[in-house]
Structures are given as C-alpha cells and as structure tokens.
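Only one protein chain is missing from this complex, and each of the others stays in its spot.
Showing chain A:
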Amino acid sequence: MTSLPKNPPKKKLGLVIDLDICVGCHACAVNCKEWNTGGHSAPLTDSDPYGADPTGVWFNRIHSFEVENDQTGGRTVHFPKSCLHCDDAPCVTVCPTGASYKREEDGIVLVNADHCIGCKLCSWACPYGAREYDEDAGVMKKCTLCVDKIYNPNLPEESRVPACVSTCPVGARSFGDLGDPESDVSRLVAKRGGYDLMPEQDCKPTNKYLPPRPKRTGAEGGSAAARLTPVADSSAGVLARWVDKFLSA
C-alpha cells in the first residue's frame, strides 16, 4: 500500500547529524555498506569494483562542501546524507506497485524487494537522492535505518543502533525518536537549532542536521596562534626545556 499511513506515525525514528563534528572520514558510509550488505536489503551490489569505472549501491554518502564568505572567510563542511525517512515521503506515494511503504509503527521508509518492478520512479521523486538502484537485482534499495539491527534481540541492548551511528568515531550521528519532544535527540535538535534539508520540497524529513558552530576567533581565547606559544622558556627546568626542544624539533 503506497498511500502514507492513515494515522501519521507517533514514533518517528531517525538520525540527527552534527555538521559541526563530522570530520568527513567516511567511516559511517563504510560500516553502513558492511552491515547492510548482509542485512534487510542485501546485497549492496558493486559492479567493476576493482576496475576503471567502479559503481555500486551505497545507502549513505559523504559529500564535502566549501562555504565561501567574504567577511568570515571560507570553511569546509563535511556532509553525510542518507534517507531522511520523510513524513510526507513522495517516494512512497509515487510507487505504482506498493513496494515502497512507510511503517506506521516507527515511520521507517522501506522497499519490499519482492514487489518492486524497478521502474525507478521513486528515485525521481526523492529530492535528496536517497534511493539506490541495484542494476543486478533490478530493484530499488535504500537506507533501512538498520531496521534489522535496531530491533535485533540477538544483539546487546547498547548495540541496537544503526551501524553508521555506532561506528562514527567522533559521535557526529545520533539516533532516536524525533516524534517524542522529550527524547535526547529532540532536545539536541532544539538546543542546537537542528533543521530540515530543502524544506521547500515539502517532504517533512525526519532526520535533522545540526549546523556548524560559528567560527571561534582569537579574542575568545581559542585561536591556534595562542595555543602554539612555546610551553617553556629559559626559566623552565631542564626537563621542560628538553621536552620543548624535542616537541618543536
């Protein structure tokens, strides 16, 4: 049934991605691939993986953007993007077969690979480019929010989070119920001014992005120059001077 759930899901599981923290290491994309190539929508087919023109199915991709500003100078922002599990998911309503659906119990958007005819219309309807066509299987695939991990009774409680979340080395990804205003993720979004991508497309995405914090200037005491002043001068002890010499060599 590709109509959206009649009763909009109360529980809205999703991700909060902190653009201030993300270092663009691609670890979440790699672990996403690792988990999901054995999961709900397995395999995540690659073609020509070691050849000249490798392509393949990835549910999570890391873009890097340059933000130019004449006043404040430029900055680089690493930007992971996966399915945003939208409230008004156009990928679901355009699907002619009922293969695409949004779960009433938690809002997760999934594809039933046994019903998908591979018409690709859902990938045209998603403004974010979150759908992935598997040329080999002839069906559409996408981020499952690791539905086979977050509810997996065989895993210890603390491991029941999406693969991308558990693997992020800097903690830039959080997972939780964005439908509950009291949840940790909702509080985080409220505190940091989390926002929707392309609100003008009216998809009401569940996933939220946290903006980079304003650049710190020297006046606030955190500038690089200040931190690099030598730790020791001639009045320091021998050991301190030796350490300083060693470190600045």
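Quick note on the criterion: a contact is a pair of C-beta atoms (placed from the backbone, for glycine too) under 8 Å apart; a residue touches a chain by one contact, two chains touch by 3 or more; residues count from 1.
Going forward, contacts and distances are computed from a predicted model.
S.K.: What is the protein name, per UniProt, of the chain that does not appear here: "(Fe-S)-binding protein", "Amino acid/amide ABC transporter membrane protein 2, HAAT family", "Dimethyl sulfoxide reductase anchor subunit" or "Carbon-monoxide dehydrogenase medium subunit"?
M.R.: "Dimethyl sulfoxide reductase anchor subunit"
S.K.: Can you work out which residue in A:22, A:116 or A:165 touches the chain that's missing from view?
M.R.: Selected residue, touching the omitted chain: A:116.
S.K.: Per the definition of touch given earlier, which of A:38, A:171 or A:199 contacts the omitted chain?
M.R.: In the complete complex, the chain left out is touched by residue A:199.
S.K.: Among A:37, A:93, A:166 or A:183, which residue is in contact with the omitted chain in the full complex?
M.R.: Missing-chain contact among the listed residues: A:93.
S.K.: In the full complex, which residues of chain A touch the absent chain?
M.R.: Against the left-out chain, chain A lists 1-4, 19, 24, 29, 53-58, 61-69, 72, 74-77, 79, 81, 90, 92-99, 115-121, 123-129, 132-135, 137-139, 195-202, 209, 211-212.
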